[in-house]
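Sharing a structure here in structure tokens format.
Apart from one protein chain that is not included, each protein chain of the complex appears where it belongs.
Moving on, here comes subunit A:
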């Protein structure tokens, strides 16, 4: 790895774990968001006391779960913020 930040360990699927997901997950997901560069799977994850949004990348086998506060904060980031994240960790 390069100047990338470490992967978010806790939420990652186990190595070799294959996640199967239906293409039409309704309102709860999973939803597949894809373009010609990559695809990710998004779904709602229920915890005992609330809900998080999970973003899973089959390509990298990485996963994060955002709660409402985190998502709210994402909602007012500039596009430049995502650019700066990609600058830190463009691939793989």
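Methods note: contacts are C-beta pairs under 8 Å (C-beta built on N, C-alpha and C of every residue); 3 or more make two chains touch, one makes a residue touch a chain; residues count from 1.
Everything below uses one rule, namely that contacts and distances are computed from a predicted model.
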item: The complex's invisible chain, by UniProt name, from "Thiazole synthase", "Probable branched-chain amino acid ABC transporter permease", "Dihydroorotase" or "Benzene 1,2-dioxygenase subunit alpha"; value: "Benzene 1,2-dioxygenase subunit alpha"
item: Absent chain, residues of subunit A that touch it; value: 2-3, 35-38, 79, 82-84, 86-92
